[in-house]
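Here the complex is missing a single protein chain, while all its other protein chains stay put.
And then subunit A:
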Amino acid sequence: MNRIAETLTEILTNKFNVAAEAVRGEASFEDLELDSLAQVELGELINERFGVALTDEEMLDLNSFDDITALIAERVGSPR
């Protein structure tokens, strides 16, 4: 798991109480039990942790955990 996925997993488990085993690449927001408010909150935390500003619309358009990490990677430049 790359650094972005690790950090995102940590945010989901610590801040949103998502079970670690539920965090998978293909997991949807529904699988992660994140409602629309939680999705916008997640955008806030991504901004704090990665310095990446995602609009609410961008957050709501994402469909899976992999989608989120991919978009963050694209915005921060070079993922490790």
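Following the convention adopted for this analysis, a contact is a pair of C-beta atoms (placed from the backbone, for glycine too) under 8 Å apart; a residue touches a chain by one contact, two chains touch by 3 or more; residues count from 1.
The rule we apply is simple: contacts and distances are computed from a predicted model.
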item: Chain not present in the shown complex, as UniProt names it (candidates "3-oxoacyl-[acyl-carrier-protein] synthase II", "Lipoprotein", "Putative ABC transporter ATP-binding protein YhaQ" or "Ion-translocating oxidoreductase complex subunit B"); value: "3-oxoacyl-[acyl-carrier-protein] synthase II"
item: Contact partner of the left-out chain, one of A:Ala22, A:Ala53 or A:Val76; value: A:Ala53
item: Residue numbers in subunit A that touch the chain omitted from display; value: 14-17, 37, 40-41, 44, 53, 55
